[in-house]
Structure formats: structure tokens, C-alpha cells
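Take a look at the following structure, please.
Yeah, one chain of the complex is gone here, protein chain that is, but the others are all in their spots.
Moving on to chain A:
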Amino acid sequence: MIHKLLQKAKKDKNISLNELLQLIDEWNTFYNKADQAYWLVNLAERRFIFVSPSCEKICGVPPEVFYRDVEAWKKVIHPEDREKVQKRRSVLWKGSSFEDEYRIIHQQDGTVRWVLDQTFPTFDENGKLAMLSGVVTDITEIRKMREKLLLAEKVYEHVPHAVLITDENGLIQFINPAFTEITGYGAEAIGLSLDFLHSGYYNENFYQTIRKTVIEKGQWRGRLRGRRKNGEVYVQQTTITAIHDEEGRPIFYLFIFSENGETITSLKDDLKLAQEVQKRVLSKPLKTESIDIYGMYVPSEELGGDMYAWYQIDNDRYGIFLMDVMGHGVAASLICMSVRSLLNGVIRKCIYPKEVFHELNKHMRLLYHEDGRMNTYYFTAVYVMVNTKKRFIEYASAGHPPGFLFHKDGLVEELDRGCAPIGLLSYLHVETGKLNYTPGATLVLYSDGVIEEANHSVRANIEMFREKLKSFIHLESRSMIAHMNKMFKEEYQFIDDISLVVAKLH
């Protein structure tokens, strides 16, 4: 700019140098560029012709000092940058302009400032370098912002959380490497709307609600399923935050997906699915003229090891089975499922308690004890074979809490014959029990979750449970279970799984 003015001045003899300088200074004041200083040096005379007064604010040195000492600026440059600046400025002697960012030390407050130095050479009629003019701009603030931006960029790059930023229209402006790692989408996602991430699990209403929440409240948090580039679905803890400009208008939307959330929640989802599978293998209610069987299962937080099933063996005989694997978790659940898959065949083939338990014990020993390592996996179980024609039950309880046979006249018999838990011993000595019944009797089997109240002995808990059952014993199996379920919910803290099977014997 100064360069052009000088050229104009040379052409127009009517403008004196002083007038020109005045003009520059006025311009300077007019623009009020406090962070910019203009200067002009006459090389032949080695003196400043002009220095904007704003230089004092930038470097702490008033113009007079520069008028006295043409080398004054050198002393202002940060000692570590002096040599570098000196070297780079040498391009001026070859006729090129010079532009560089470097540090200076403010001579009044001692602070380090960053400046942008732009210097232009001016030649006389003979092509000889005559003057240097330039602009010094204080860019400390800009540098700081740039550093902040750089910092932000580095943070985005290295955080394990996936970060995505859209503009106010929902078009993707930025993604970080973690996002690419999780979703498989890289730079090709920039400029797109978010639709390609939608998993197909939610309807448009759901996304509308999220948008509404972000706009009205500034943030939305929750679990979102998305779809990876390879088609897989992932679950992420997601936080969407609106970023507003100074006037409060949303300019960006920041999406942060938490990776931890993914593994934990998807594992939780898997567990839920496993629980669901476990629930579904349980037998459905069975109702004939001679028997009415109904069951319920309340899983604990974890995967449980309870399972019950019943089968009609022939016209008159039914097999009812309930088991509880030691411990919880995946191993317990797997044992349950492996027993479940055998059970139908075993019960139809063996029919009687002794044989059924021997067969299952063989299976457990073979599967879980052969190598001698999994020596603490076993399950307790109760198996009841009901003969509805002759009206008796034959049962055995393998280390399981005793089931009850409630007779119509109020007598209650406990099913306490049996053997050690299944899988514990290589050979089981099974003692079976046989009880007769008359129409109107009720058979109740349960897992130890129902008798695990901490403050009482096992015996006391069994008796308390029996008394509770008594008050609903006149009901149909279905409503009896409904009442018991309600009672469990009100009175029990679910630590363990709870399963309960009621068979009404007609």
C-alpha cells in the first residue's frame, strides 16, 4: 500500500514527502490499527523517515527512538530469533520483499509478543535500492488462537473417543481418527449428512426428538446404535452438544461417542440377549385334564443358572425338572443350556429319577471334569415323575432345597430324598421318594433364590416360604404364580435368580 502511495507521490510532484507522511499517519489513525505500525527507512541516509506512533504500543519503544537509532528494531527482536530474522531479511538486497513471523520483547513490560513483519524494497530511477518500507503487525493473539486450534486438533486426534462435528445444517465438517476406527468412515464422510450412520433401529421420530432436545436444551445424551461402513451395528454412549456463536446461534454440533460405552453396553446387550434365550427355553404352561403346570423365572442382574422344563412322557406320565447351577455368569448359563439340550431325550429315555440323574451326572462328569480342571462345576436339581393315572409322584432331589407336595387336607410333604448335587461325584447314590396324592394336590418346586433371606437359617427360610405358598394354594397355578411373583417383588431383594414351578394335580 505504501509502495503504491510512494509511486503515486513520485508521479505527482505536487505532493511533498511530508504531506505524504501526514497522509499515511492519518490513515493509520483513521483505521485505528493499534496493532499495526508502518515505517519507512531511507537507506542512503540510514535513517527512519517515518514510524507510526502505534509502534510504541506494539514494542514499547516510541518513534523518537527509531528516528535516533536506525538499529533500534534489532534490539527489540527476541534474542533467539535475531539471527534467523537477519538471515531471512537478506532477500531484500536482491529486490524481493520479506515476510516473516517472529518474536519480539516488549521493551516496557518485558512480555514476549509475536509479530508479522512485512518489508518491501523501493528502488530509485537507476534501479538502486533506495528505501525500505514495511508494516509490523502484532499477531500475539492470532498465534494464541492458532495454538489453541492446534491443541484442539491434536486432542481430537488422540482422544480415544470418536468425535464428529457438523455445521448448523447437520453436514459433517470434521471427524477424528477414533471415529474412523470405530465406524470405518474416513475423509469421505466430510460434507455428508449423518444419514449414512443410521442403523435402521430407530424411526425418524427418534432422531427428531434428539434434534429437538439438542436445540432446546443444548445437549442430548444417550445410547445410539449406528452402522459401520462394513454394515455391522455398534452401540455408543453418545453426547451431542450444540456450539453457539456469540449471538447464541448454533453454528456447530459436536458429537462425542464414548468407546467404553460401546464395549460395556454391547456386552450388556449380549447378556440381555442370552437372558432372553435362557427364558425362552423354559417350558410353556401345560394344561391337561389331569395336570396343570405353570412356571416363572426371574433372572438376577447377571446371567443365571436356573432352568426348568417339563415333558409329557406318555398318556399318563409327566416329567418335571428344575435345576440351579452353582454360581452365575456365562459358565453357569452354558451348563444350563447344555443340560437343557439333553433333557428331553434323557427324560423320555430314562423316565425314573434315579436313571435321569445318573445320566445327567455322567454328562456333567464327562463334559466338565474329564480334564480335572473344572472340578467345581455342578448343579442341584429336582426331578419329579408324575403318574396321573395312578396318582403318585416319584422324585429325587440332587442337593436341591426340598420341593413341597401340598395335599388338599392341608398336609404338606417335603421332597427331601435324593442325592448329592449333580456333577460333584463320579458316582451318585440316588435315593428316590414316592408320594401318593389325591385330586386337588399341588406340587411346588423352586430354586434356592427364594429361600436366601440373609437373617434366617436355611430351615427357617424354607418354612417361611412354605407358609407363604399356603395362602395361595387354593388358586389355579397361573394365579398362584402371579401372586407369588408380586410377593417376591415386594419383599425380596433379588440377589439370585428365582424360579418357581407349580403343578396342580387333578
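As a working rule, a residue touches a chain if its C-beta (ideal position, glycine included) is under 8 Å from a C-beta of that chain, and two chains touch if they have at least 3 such contacts; residues count from 1.
Just so it is clear, contacts and distances are computed from a predicted model.
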For the chain omitted from this view, which of "Lipoprotein", "Benzene 1,2-dioxygenase subunit beta", "Anti-sigma factor antagonist" or "Xylose transport system permease protein XylH" is its UniProt protein name? "Anti-sigma factor antagonist"
Residue touching the undisplayed chain, where the options are A:326, A:367, A:412 or A:464: A:326
Option touching the unshown chain, where A:128, A:249, A:390 or A:429 are the choices: A:429
With the full complex in mind, choose from A:304, A:353 or A:421 the residue touching the hidden chain. A:421
Contact partner of the left-out chain, one of A:121, A:399 or A:449: A:399
Residue by residue, what part of chain A touches the chain that was omitted? 326-327, 375-378, 380, 397-402, 416, 418-421, 424-426, 429, 431, 457-459
